[in-house]
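Every protein chain except one is present and positioned as in the full complex.
Let's turn to chain A:
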Amino acid sequence: MLQGAGLSALALGSPTLLSACGTESQVQSSDSCKSTDKSEEEKVLVFSNWPEYIDVQGKRMPTLEQFETETGIEVTYNTDINDNAEFFGKVKDQLGSCEPIGRDIITMTDSTAGRMIALGWMQELDKDNLPNVEANLIDGLRSPSWDPEREYSVPWQSGLTGIAYNADVTGEVTSFEEMLTRSDLKGKVGLLTEMEDTMAFMLAIEGADPEDFTEDEWQAAIARLEEVVASGQVRRFTGNDYIRDLKSGNLAACMAWSGDIAAAEDPKIPFVQPEEGLNIWSDNMMVPNKADHKANAEALMNYYYDPVVAATLAAWVWYICPVEGAREEMEKIDPSLVDNNLIFPSEEFLATTRDFMVLDEKTRQQYESDFRQASGG
């Protein structure tokens, strides 16, 4: 008993007593959190990505295997990211206290990527190791507001958020408004747990501009969401897992990401560009602090910016390819995809898509809270 009391007092000494006085800032910097690079000795790499986001043949991943053969780096590929906020929640405590998360590359959507960079949780990339990225990254993605010089992030793919429906279960759905109001879809609609994705559409149907809206407009959109949830129209809020429910017919119509639907190659499940427009976003590869294999990670980033590799990947994932020159390579792989706006969008097409307003940390937290609460019914 005495030993027990002694040890528990010891345990109480550090984290709990501190937590009883509040918590410290989780902001890190390259000075406060130094990482070492063991890439020379250890030819390994742990890559965390979203599901259905890489070319697959049976159980093999051709482009990734080719990378392994070319470089001798053994890649552990995880598909453990289903939702930005969820993944952020999973790693925030480690990254906030400068501890490793066991991954060398993570892939986060714009605002979450920006948030992690602002917190100082990511390692600065060495551009000398990224010549292909320097040469081939498309202009539109070179300078996002949250990482203007692309010092910390390299886009994996870009994509569009629209809607999809299962034609076995329901007739055509052409707008977001229609999806939320049509009585035959009651209880069969899915929205996304990504706050920005869902709220951009809610703001749009309330007549606001998702790229520039006021607090009142936000509140109106949240009230509308509460109303929709209370009406029982929405069956679930989902991450990437909506595909399963849409295929099985549990969801008749839902918000969807362009490439998922295209890659499902099911004629009964079309991707729809709703009347309200499409959201555009990118998922960005980054190297977290304390990841031990930054040079290996950079080698992989660089590899995927080879136009041939990028075209091979794009032909499978059907997301917007961020690599200049891939379109020409696509001619050889699958000419039918060259003029596909979902992979190589035209300027005119891109002009119709929209982003989400940049939020400061405080507002973001408030909006995340509002959204989570409204989606709870």
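We adopt the following convention: a contact is a pair of C-beta atoms (placed from the backbone, for glycine too) under 8 Å apart; a residue touches a chain by one contact, two chains touch by 3 or more; residues count from 1.
Here is the rule we go by: contacts and distances are computed from a predicted model.
Trainee: Would you mind picking the UniProt name of the chain not drawn here, from "ABC transporter permease", "Hydrogenase subunit", "Sarcosine oxidase, delta subunit, heterotetrameric" or "Xanthine dehydrogenase family protein molybdopterin-binding subunit"?
Mentor: Answer from the record: the omitted chain is "ABC transporter permease".
Trainee: Hey, which of A:Gly58, A:Pro148, A:Pro267 or A:Gly376 is the one touching the hidden chain?
Mentor: Within the whole complex, the residue contacting the unshown chain is A:Gly376.
Trainee: Identify the residue among A:Lys43, A:Lys92 or A:Arg224 that touches the chain left out of the display.
Mentor: A:Lys92
Trainee: Out of A:Tyr165, A:Phe237 or A:Tyr303, point to the residue that touches the absent chain in the complete complex.
Mentor: A:Phe237
Trainee: Among A:Pro131, A:Gly171 or A:Gly187, exactly one should touch the missing chain; which is it?
Mentor: Looking across A:Pro131, A:Gly171 or A:Gly187, the contact with the absent chain belongs to A:Gly187.
Trainee: By the contact definition given up top, give the residues of chain A that touch the hidden chain.
Mentor: Residues of chain A in contact with the hidden chain: 1-5, 7-8, 11-12, 15-16, 19-27, 85-86, 88-89, 92, 96, 119, 187-188, 229-230, 232, 234-237, 248-250, 361-362, 365, 368-369, 372-373, 375-377.
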